[in-house]
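Yeah, one chain of the complex is gone here, protein chain that is, but the others are all in their spots.
Showing chain A:
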């Protein structure tokens, strides 16, 4: 990769002394230069973006700036998903830049994606000059207004003097409490205006004070409930991963002897090889997870928000359970599921406190019962010698990478097969759009993850539909030699939609045929990226090995069976015990 981090200490993420001193100088500089200096001071070494009239002062300030790395994507959606992938892979704040109007509106899907999954991103948009705001000027859009429902907070900067403070605040808000995207809209005249650069050291935002330390009494209540429970269950979500609480969760589960199910975003937050791990619950969750949910007497939700893809029909969800809910966002408690034991705080701190006094539940028989369900209905599929099965491809990737890769997915059947058949070992090793379910996310997010970890293996698994939503970012991989392994599970249809039409709409297949898709190998080659194709098991193994042995980016087109379905499946509007099991039936 040609882009390298020159100025930050890789180990600490902090700027080295000389550069920091240089950046902190109270020079009279433009808003654009303030922005770049502030970003560097926040420890940002890579941003993703796309220029245009309203951000030209900012791009001018980047010109020849050796400290600042900017990646030009081919679409603003690519930029924000890349920033998102960077943030999810590292836990740091991702940054992207776009111009006013169409540039800014092209970010909307990515902002909503990050918002739904609580990903810390700072989004910088340009706007028309202050004097033109509200006049329907060329390329004007009220981006702060448009994005209000999908940002944690936003700023329209009216005075260049406010800029350093606003950037500090934006980073603070994005990365603390329940994380999320923050937008800073900078009118063109503000990015041009000059003022003395005064870096704000301390920030205090009245009205923003996330509770991180839990109420001791609630933690005690939780532990008491654990001791009394005979069928306890932990539901661990993305909050565990974001809080870096994997170790604490492991300790808590082992001390209390409580089985663990992990949501899609929680995958990797608990080692999938552990005997207490039951699987993923929900629409395409395991039989054991869903059955455990429906039979537990104590459900402890940790950093999970009871999304309807997990609970399915709320009325009838976990009907016999007392519910404890640990979350840093108090508004999640009681939002969907009535809570008996609320516990507001940073998941890691809550678990640390709980671990000091945790005693085992009376769960031995229950663990045995769950083990029985796991044995009886493991995830499985009918393999085929004549056709390539998508599940086989995912299993192969899982086995060869041994859980050590960062895997990003797009949205659809392949996403669920990754969730089911890839064995996750580490937190932040799965990057996927859970809450919004954004097609087009998988590939550009892998670029961001790979920029953050140039030496790690990053595998991006996509459907042939979703890949075509951001395929143009192949140019970015090619030009910077970003070695993402781009897997396409090519079933020639919008697979997940086909599955719904087959099962729910009486097999009336309507507009799911992707005929007219490009030859993905040639498409890759047209961008100067290596392309490989496999249509059976042997070719699949060979192509995958070749991809792994290739130092740069590779597209591997796995042509799989068209009409494979994801099972188990719980249909919308039904409860978790009404699972379609596929081959078992």
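Quick note on the criterion: a contact is a pair of C-beta atoms (placed from the backbone, for glycine too) under 8 Å apart; a residue touches a chain by one contact, two chains touch by 3 or more; residues count from 1.
We adopt the following convention: contacts and distances are computed from a predicted model.
S.K.: Using the UniProt record as the reference, specify the protein name of the hidden chain from among "Cytochrome bo(3) ubiquinol oxidase subunit 3", "Acetolactate synthase small subunit", "2-oxoisovalerate dehydrogenase subunit alpha" or "FAD dependent oxidoreductase".
M.R.: Answer from the record: the omitted chain is "Acetolactate synthase small subunit".
S.K.: Which of these touches the unseen chain: A:322, A:335 or A:362?
M.R.: A:335
S.K.: Among A:75, A:153 or A:561, exactly one should touch the missing chain; which is it?
M.R.: Missing-chain contact among the listed residues: A:153.
S.K.: Of A:128, A:173 or A:278, which sits in contact with the chain we cannot see?
M.R.: Within the whole complex, the residue contacting the unshown chain is A:173.
S.K.: When the complex is taken as a whole, what residues of chain A touch the one chain not shown?
M.R.: Considering the whole complex, chain A reaches the absent chain at 144-145, 148-149, 152-154, 156, 173, 205-208, 329-331, 333-335.
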